[in-house]
Each structure stands twice: as C-alpha cells, then as structure tokens.
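With one protein chain withheld, the remaining protein chains of the complex are depicted in position.
Chain nomenclature is as follows: A, B and C, assigned in order of appearance, with residue numbering initiated at 1 for each chain independently.
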C-alpha cells in the first residue's frame, strides 16, 4: 500500500533509568547530567535527564517498525531538542508523511516527540528511502 | 579555557552485536535489518547493520564528555547517514568547533563519524549551549 | 477487527550471545549449559544453548505486539521444547488462532517456534483474553 501525504504513526514508551544507564554504556556518553544525581542537581535541569539521542531512538522505532516500517533506509534526520526528558516521562514519537518524491522511492517525514504533558521535546524531519 | 574555531576531539569504539541488541531494546526499534540475519541477507546491505541513531550516540559521547564536555546542553543535531555500519566496525566520531556566537555561549560543531576504512558513515552539524 | 480461526502472525529474530547473557542475568538461570563453553562442550549439545524460556519470549512478542496484539492478557501457555537453540540461530515464532470462545473474549492459539532450517524448536498452545 503506497504512502500518502499526511499519513501518521506513533509509538509511546516510558523512559526508565535503565534506558539511560544502558544508553550511556553503549554510546559512551557518560555526561554527569545523565548519570550523577549530584551533578544533575547543580545543573539547570535540577535532576538527571535522558540523552537527547536516546529519545530520538523512539523516532527510529516508529520509522523502522510502523511507518514506513521494515525495510526502510534512513538517509537523514534533523533533531531540535526543545525540552529535557526526565526519568519516568512517557514519550510519544509521531511520524507524519510530508512529501513523496515523484521520481524516486524517497519520503520526507515530520518527526515529533512529545511528553505526557503534550509538550514537544524533540522536533525535526527525516528523509528515508522506502522499502521496495 | 574558552573554545576556539577549529578545535577538535574524537572518540573511537567498536560496534558490537551487544550494542545493537541493547539499542533495539531501549529504543523499541526492532527493524529486522538489525536483528534478523535472514532478513538482513535479503536486504541491500547483505548482513545486519547497526541503527543509525546508535552510531550517532558516539557523537553525543564526544560532545558530552570531551568537547565541549560535561555541562554542555544539546540544542540541535543534523545527521546524514552516508554508509551502513556493520557489527565489528570501529567508528571514530570527531567533533570540530565551526562557529562561536559572540553574544551567547552557543557553538556550532561539525560532527563526523568514520569507519576503520576512513569512510564517512555519518556527517552533520550540532548546535550546543556551552557549560558555564 | 474480530479474529478468525486460522489467522496467523509471526516474528523472526536471530538469537545472540547477548540475549542469553541478559536472560541469565534477569532470570537468575545460570545453568552452565548457557554460560560456560567448557561445560557445554561436555553436554549432549556440544555447545552453549539458549534458555528454552528465552526462546518462548518470541511467542510472547507475537502475542503482545501482533496477534492478538496490545491489550491481550496472557492466561496460559504450554511449551514443549523439541530441539536446542544455538547462538546465531534465527527463530521464527508463529501464532495461529485455533479456537474462539463464543461466550467470552478468549482465544486458543497454536504457538510454534522454528529455526532457520524450518525445524520445530518449541511447540505449544496459548490461551489469551482478547483486548476489548
């Protein structure tokens, strides 16, 4: 079934301390604001926050499993980090088809992550090659 | 010590199957090209590849631990995924200061990830608020 | 959309050493046949095998994400472990609707896990309460 402009899909997930610890381990991003309660208390955020790229993973999950889904090839992603994500926040990543190239199987997707208060935490755009 | 244009820092790391399995778990991105040998053999890549956002985590690690380092706040990241990353590839993420706002503690960084063959796998740009 | 008898869904995944190490950690099942190369060489299997309950997790994944999907409540599962699963095996879990209670939202599902050689590694039956 071909994609159409405006088509949407979402995934929702609660961010746990486990996610942050594991992401720190596999990325090597051990910035104290993610792992050190005392440093985080002295930061502008007041408590530990999730890595921005970890939250961006939920966009990747929608693209890779829902829309366009398995077989999609990621070409480009822009990410504007608008607000911090705290342990226990429940994030929704939403992907919406914005443009489809007439000549090639390439789509532009609007990608937004919001928290449980419906505040935008990340927004941006992805360009993907569609599965054949 | 204030940052200067052209200043650089890097981190290097071998991507393991464990990294991919854990990233799939914490992101929910279970796209078969990352987790299913048979699907990956039938894909354009011929074998399983790492999630693009996982490789981008190495950029986050340089920014959060080296340059500008702890206390940096991530505002923006663009990611162009140029080549696939396979299990066992050794990636180097390099961050270079490209511009510094005269009025605010905000820097633009060029961010590049290369593999062991010195091929670019990701390139892009980050905008960050510098630690005070 | 109501379920119908004979309806099927599947998921496929390659079993990694990471999966086994993590499952040993979260279950506490440190049986040497899963974690100790030397013990495994002396076992009837000749090399390390995955935990049977780990492979059964792939059935849970189909039930919880595909058929019947989110909201399903697991009531019962029988598991006959037919063959060992080795590191690197690619498993397919298939769930098929076998019976639907006329009076209650309860379904009986046939659940089979096969390997890349199409050999049955687990077979059994699940009973689930359908999402409302």
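The rule is simple: contacts are C-beta pairs under 8 Å (C-beta built on N, C-alpha and C of every residue); 3 or more make two chains touch, one makes a residue touch a chain.
Owing to the predicted nature of the structure, the values given are computational and were not obtained by experimental measurement.
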* Asked: Out of B:11, B:26 or B:122, which touches the unshown chain?
  -> B:26
* Structure fact -> Residues on chain B facing the left-out chain by the touch rule are 21-22, 24-26, 28, 30, 35
* Structure fact -> Contacts from chain C to the absent chain lie at residues 11, 13, 18-19, 22-23, 25-34, 39, 43-44, 51-54, 56-61, 63-65, 70-81
* Name, in rising order, the residues on chain A that touch the hidden chain in the full complex. => 12-14, 16-19, 22, 88, 90, 116
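Please note the rule applied: only the chains that are shown with their structure count from here on.
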* Asked: If each chain is a dot and touching chains are joined, what shape do you get: line, ring, star, complete or other?
  -> line
* To do: Give, as an integer number of Å, the spacing between the C-alpha centres of chain C and chain A.
  => 29
* Starting from the mean Cα coordinates of chain B and chain C, work out the distance between those two points in Å. => 34
